[in-house]
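Here the complex is missing a single protein chain, while all its other protein chains stay put.
Read from first to last, the chains carry the letters A, B and C; within each, the first residue is number 1.
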């Protein structure tokens, strides 16, 4: 789960990172009020769940309240990579003597938390990684001990090129960032840039945290951080139904058991020239309720012209699943054709059940996808 | 540093242990008020920095407010092992179906935190250790991982004799107790008893925490927990002066550099039939200020009939120390004799300095102690 | 022969009396898995399926039965704890089926296992089947057949799909292994490939990857450097949009890294044929493996 910058700033602040004050506004008038309270100059920053705000014009330096009014007005409502800006963060603008990148993430390879830091801060770190990898410091962290004092200080000294005051502040910030990262159950925590003012004060100017979806249960407070407006209505409905779902732009609605098979099914739709309308893993269940919910979420998408079930019955029996699908389709008013591929345990029994329905049976994934595409209005050229 | 039960309860409560509500009173009237607010029956418990309150009559079950008034009145002002009771804790009395002992301490041998638990709770654990050691469970804790779920549950199951509900509550309490123990920088943390009500609810009825004096600096909040009234005035003055000092009952005031040598000096005083008035380690310093402070603390004790300096000059030069002592004695109006033994680096120069004063020089520890005892009014029989 | 376990392996099931645990324990027993003990706290002393003794703790179970491997079916919040319990009890091979385990929990478990020399498979994985010998996990055994092809995959049902096709084509399997879809897993492609490289029975390999991370890229390098047997690969998730989680927590393409195209390129560069569709795997294998 991604959260907004202002929410990540709160988490960092609670962990002792030096985060400047900031207030969130949903109108230009409120932004001006906040700026007046904080004192200009301020930065006005779009709060959207995507990167590249700066390049899109979503982050502005405002020396006067008039600037705040104009810029906040321009940014609110802006579309950044498909995300509508509904909120801006107003925060005092600081003079910048130096900028650093500080980040923590999970290193799959070593199965450890990893610290990423660079003296080339304030820019896209992936860009730095591509163009000047020697400017990036990486250090694995042993979760049994956390980020130890000497480890943090060594990174601080390397970043600050011998400036002990900066090195100690960077080291302290890294240690707090690590504690925040682990404590928040984050999959990514970064400060970019961490700046020093000309007076030598270190400040965490920009904050980003991605949360581990698997850990949301033990952080009940995170539910309040979820930006329901930024979330697609169908994705929210799926999440609330406990379904793993991602909305896409095509016309073939896909219901598959298992994430890998679901991806492979989407890929096959595309392979045959079609476009999937979604990713959906219905799990191993033959529960009609879950199938009803999944179908109604997919059918709410007006683009969907055909439904494709791809079920590999393993432990789950195919006839159970078929019965669930049949019952679910009966309870909904469905006006698009449904192709069903059921393979594995009790496959023959399942096919007999489907024979009495308008559901279109298929034996293999490839056959199912081809049949589904033939049933769309805009038939693709078959390969 | 030892703290009161009610303070330890607060620390445990913050760490999620199930501690019943409780209020502190310094008068019987306030105790009655608290009991009325909490609802009788209540326990009224003397808050003193020593064990054995129960046996001394400092813990009473009070079914009525009249009982509270009478018992609180009796307990307040009571003397328990030399500690005057200034406060009582009033807390709801719980019905007890079973009692357990839960404790955490530092195991010097394995250099690890160690869990001590017993189903024989509610009594002195040292007594259980002596009479029924098989009833005590010990488990080392790896501080890299903390007390893991399965470790805690195994202890819980062993304590609760197969009662899963109790086992899980005991396991959770042990894990919280461990976090409290480490988080508080405690050298001892114990709950005795941890009880279950007949309804199956686990409660931490009694709380004890000893804090690591070396860690007080990083817990500034602990200063407020210090019971200045319970502390001896001279010990407080010494603590504030940064001196390691313990008040004793004898008449020979001892000023020694180094803790081991200070203990050995006290032992030698006793060996020759005398009684030390104190333990005092003045460290390696020849700073006259520190010597003045130490002397004035010792001289505040009317029992002191003679002062004994025992200084082993190693890195510190003896002549420096002698000069410090001479200056300090000049600045104070001292009416008792002072024996000074200075050995080690620049010992001869030191002796020359002392020759011009009324300070009594000695070459060895034994000589110094014997001379000091000869100068007391109540001379011991020499060995 | 097989990797990680075999017909003789004595197996413990943690969470044996739960809904999933009991269902799959029965299924394993049916396939012939030598389940010697189960664990459910508070149910010590019971007997599962009329023959498997249930214990309160893994330590008691191992002490009483000599269990060597464990399969874990407990809720996500308790899964990491169960892995540590098994390791602490002396189990040397732990299969964690549980889905939804917080990544932080796994980060903390890893050094604990390393210190004790324990191999973990999973979490969030279907486990493994050694066809004709044993099953530790939840894979359907109706689709497997003893043979010479090793299968290693980050996926569940997609693996079944591929194994099914292999079996239908008459290509039996040495071991079918699902390593799991999470970002932090105990046994990764490299560990599995190294084990297959040492297994005389395995004479060809199918590797089923998916988007996210760089496990497939590293696997490609490892295969080129260390494996002498033919390998065919498949990568799921070509059509996945960046930044979205595709069911598996590990299946997120971030910042242009971890795409299917990257992985397919790395595999191709290592000389490993990549099937565009699952159905192409068997033909590709036949192209490069004369025994198929």
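The working rule: a contact is a pair of C-beta atoms (placed from the backbone, for glycine too) under 8 Å apart; a residue touches a chain by one contact, two chains touch by 3 or more.
Everything numeric here is computed off the predicted structure, so don't read it as measured data.
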item	value
Shown chains that the omitted chain touches within the full complex	A, B
Residue among B:11, B:72, B:115 or B:262 that touches the chain left out of view	B:262
Touch with the omitted chain, as defined above, among A:153, A:306 or A:322	A:153
Contacting the left-out chain in the complete assembly, out of B:126, B:229 or B:333	B:126
From A:132, A:164 or A:300, residue that would touch the chain that is not displayed	A:164
Absent chain, residues of chain A that touch it	144-145, 148-151, 153-154, 157, 162, 164, 167-168
Residues from chain B at the interface with the omitted partner, ascending	50, 106, 108-109, 111-113, 126, 142-144, 182, 185, 187, 212-215, 217-218, 244, 246, 248, 256-264, 266-271, 276, 279, 281, 312-315, 343-345, 364-366
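Rule of thumb we're sticking to: only the chains that are shown with their structure count from here on.
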item	value
Per Cα centroids, the chain farthest from chain C	B
Centroid spacing, where centroids are CA-atom means, of chain A and chain B in whole angstrom	54
Sequence positions of chain B contacting 2 or more other chains	144-145
Sites on chain C at which at least two other chains make contact	108, 111
